[in-house]
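Of the protein chains in this complex, one is absent; all others appear in place.
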Amino acid sequence: MSKTNAWHLRDIILLTLIAIFFGVIYWVIGPLYNLLTVALTPVGLGPAANDILMGVWVMAGPLAGYVFRKVGAATLGEFLGAVVEMFFGGQWGASTMISGVVQGLGSELGFALTGYKRYDWTSLGLSVVTTTIVTFGWDLFRNGYAAYHIGLLVALFVIRLASTFIFAGVLTRAITNLLDRTHLLSRRSA
Amino acid sequence: MAFVKLSDLTIQYQSYDSKVAWPPTIDHLSATFESGTLTLLTGPSGSGKSTLLKTIAGLYPKFGEASVSGSVTIETSSTQPRVAMMFQDPNQQFAMDTVERELRFALENLQVEADKIDDQVQAALDYVGISNLRHRQLNNLSGGEKQKVALAIIVAMDSEVILLDEPFASIDPAARQTLLIKLRQLNQEAHKTVIIADHDLLNYEPYVDGLVRLSDDGHQLRFFDRDAAHDVFEAFKNSAQLDISVTLPQPNEPTAVTLNQTSLIAGDRTLLKPTSFTFPEHRVILLTGINGSGKSTLLRAITNLSNYIGDITVAGVSTSRFHKNQRYQQVGLVFQEADDQFLNVTVAEELALSLKHSRHPEYFQARLDDDLNNLGLADLREHVVYSLSGGQKKKLQILIMLIMATPILLLDEPFTGLDLQSLNTVVALVKDVQQAFKLTLIMISHQLQGLAPLIDYHAVLANQTLTYVEAIR
């Protein structure tokens, strides 16, 4: 959208609106997460629900990164999404804000590695990988994943990578393709 | 005291497609709005009134993706002339949650000293007569109340030039009159220069000094003095009158939509008292009522987009018993905001989607080329729907919903922004399809001209009740 890194009022409002929109989506799929967790808990795989849906939680990051093409967009997008979710009364309380920053930095890293110059599958793919790694690292501590046996760890990581690829990668790409075809973003000046 | 001078002003929107430049919306326009006057700016929908006001207000080219050349000069005694603007949509002009906070926000922006802010807030609210709204949540106010708050902000900011962009489009006549009286008072007592843009000229005459019409090509502003303006106002009044009559529904007609003790509430206002009412099947029903009376809310309630109390039965099934997906196979809505209707990117994709799920694809496939030609959409198939003009969007929107051939179709102001020729084409198309498949149409329209051949019955929403009447005017 813009060639500058400056944030203007309009961008910040837009970013907030997108974040709130994702807050609403999280609200809509909250029951799905709970159902999955309840279903998987008896076999001790409850946390896998988090990995299965991880891609949805982290979508706001790459989407914001793509829409704004500014340094910090992905992080800020995820973080605002988390703040909104917390005010909605999300299930993770104060840790939501930390997770928001962690997830945001995860997807930001993908764009940063391309120097904020590429907005195609390369940056999106990188972003998928960095998001998965960074968020997984955080869950090693927050959710105690570090204690699991190695087989489960590998399985959870692969599930998370797949989920992130599908939502933060494929779905995000589909959304940005639609947006690109309208030329609405390229038309918006800085 | 301030006058507004436009010199060789050209405003051109940046095209969506870099290969095609759009024609300028305002084209080398020069004009002067005299200091201390209240002027009504008119012109057809889409002629650029809004664009012109936003440029005078200094919002363009900062916003709006438009390039501006030439100049706007505001001559005034003060060093920093203030230009205020009231917007068309009352719902998107406040940043804060309460009335008081929004007023404080505006005064803080002007760096008014902290201990003077509350007095100025109170004075502005008193001036507009809405002190009782001071601590209210903006989201709970009616459209009219919101526009009064917007005016109070303009008063508090003490702007010399006040611009209003179709400010009465969604508010009730009483609020409109209050606002006009206050504006006239600001203009005559405080010598503010006021410009109101509106395409609806009804009941303006006593309040304005003059009328200005923006030409279609955005090149000329034609000024009418009071006498000349009188003729324009009269002509408009006559053209807006329809004066035809229709019959009342028969008591034993089969019904498409039934309200059973249904009531509608918006915030803390009752729009419809518990009402039992039927909309007959296979008929075209015009629904009218003053702005803000709840017509749109009623259509949204029938499609389960707004909450309601009581029961609404559609096609013989209570809406609460419908499985969600089945309900919308029985009833569709042509949204007031055209953009809300679209799902895809191009015109062709929108048409293809409707044909894919239409109840009668062969019928529409066979006539599609003709329809597109008649509607002037034939060459726009590969265009992005969001880049169409207001009128083109409306035409496409109606077409894609007609193609669905949903048995019950609700239409919320479907003819906004259509010129007379397009209107006649659209009305003929709607009538064709309605008769071919015996659709039930419930239609809200301000625009009555040209609708006579379409309408079977006329329902009025007034004083929180619904009634059928014979006259349409």
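Should a chain be cited, it is by its letter among A and B, assigned in written order, with residues numbered from 1 in that chain.
We adopt the following convention: a contact is a pair of C-beta atoms (placed from the backbone, for glycine too) under 8 Å apart; a residue touches a chain by one contact, two chains touch by 3 or more.
The rule is simple: contacts and distances are computed from a predicted model.
Engineer: With one chain of the assembly withheld, which option in "Probable tRNA sulfurtransferase", "Rod shape-determining protein RodA", "Cobalt transport protein" or "Winged helix-turn-helix transcriptional regulator" matches that chain's UniProt protein name?
Structural biologist: Choosing among "Probable tRNA sulfurtransferase", "Rod shape-determining protein RodA", "Cobalt transport protein" or "Winged helix-turn-helix transcriptional regulator", the correct UniProt name is "Cobalt transport protein".
Engineer: Check each of A:Trp7, A:Tyr116 or A:Phe157 against the chain that is not shown and name the one that touches it.
Structural biologist: A:Trp7
Engineer: Looking at B:Met401, B:Leu429 or B:Leu448, which residue reaches the missing chain?
Structural biologist: Answer from the full complex: B:Met401 touches the omitted chain.
Engineer: Go through chain B and note every residue touching the omitted chain.
Structural biologist: On the chain B side, contact with the omitted chain comes from 54, 57, 59, 62-64, 83-85, 87, 89, 91-97, 101-102, 104-114, 117-118, 138-139, 153, 157, 303-305, 324-325, 327-329, 332-333, 335, 339-344, 353-354, 356-357, 386, 400-401, 404, 406.
Engineer: Mind pulling the chain A residues that touch the left-out chain?
Structural biologist: The missing chain touches chain A at positions 7-21, 24-25, 28-29, 34, 37-38, 40-47, 49-50, 56, 59, 63, 67, 80, 84, 86-87, 89, 91-98, 141-144, 147-150, 152, 166-167, 171, 174-175, 177-179, 182, 184, 188.
We take it that only the chains that are shown with their structure count from here on.
Engineer: I'd like to verify one number: the distance from the centre of chain A to the centre of chain B, where each centre is the average of its C-alpha atoms, in whole angstrom.
Structural biologist: Measuring from centre to centre gives 38 Å for this pair.
Engineer: State the interface residues of chain B toward chain A in the complex, per the touch definition above.
Structural biologist: 14-17, 63, 65, 345-346, 384, 386-387
Engineer: Report the residues of chain A in contact with chain B in the complex, numbered from low to high.
Structural biologist: Residues 10, 178, 181-184, 187-189 of chain A touch chain B in their complex.
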